[in-house]
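Left out: one protein chain. Kept in place: all the others.
What follows is chain A.
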Amino acid sequence: MSIGHTLLGLLESGPRHGYDLKRAFDEKFGHDRPLHYGQVYSTMSRLLKNGLVEVGGVEAGGGPERKRYAITDAGITDVQRWLETPQKPGEYLQSPLYTKVVLALLTRRDAAKILDVQRSEQLRGMRTLTDRKSKGDWADQLICDHALSHLAADLRWLEPTAARLDKLRKAVTR
């Protein structure tokens, strides 16, 4: 995720202090990984240097967290451009699970067991996310749904693969 663009976006609704920016970020985007203050300051000084934000005032006795940042026109343009650029679809052609399955087939090990254990692990993760989604607010629901869709997609590959391991073994060891 681009922390810089996210912080810039948060500034669009009005100037904020460093500590306030961190709090807003953590609340909406932090989830399992809150920002370190160090990340906020290094990011903000880069944005400052590039003219995407400006400092609107420093409170008395204030360290960097007391700085009040405001987005510039160049900053707004930058956020806009970032939002309009599509994300690269994920790179899925280097899957460790695929490698494990093929190696197990090649070495005549129990590939079904590998898939069973993976399914079980995958479902364990999905249970945790489902639970969090049920108890959480809209942000938890949205992010957990995203993660759940990805885990479910892995399983949609796993099931038909498990169902044709015998055929695959023949093809792989030919």
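Everything below uses one rule, namely that contacts are C-beta pairs under 8 Å (C-beta built on N, C-alpha and C of every residue); 3 or more make two chains touch, one makes a residue touch a chain; residues count from 1.
In this text, contacts and distances are computed from a predicted model.
A chain of the complex is left out here; the name its UniProt entry carries, from "ABC transporter ATP-binding protein", "Putative FAD-linked oxidoreductase", "Xanthine dehydrogenase family protein subunit M" or "Simple sugar transport system permease protein", is "ABC transporter ATP-binding protein".
Between the chain not shown and the residues A:Ser2, A:Ser45, A:Thr99 or A:Ser134, the one that touches is A:Ser134. Touch with the chain that is not drawn comes from one residue among A:Ala24, A:Leu97, A:Leu148 or A:Val172, which is A:Leu148.
Seen from chain A, the chain kept out of the figure touches residues 116-117, 119-120, 122-123, 126-127, 129-130, 134, 148, 151-152, 155-156, 159, 162-163.
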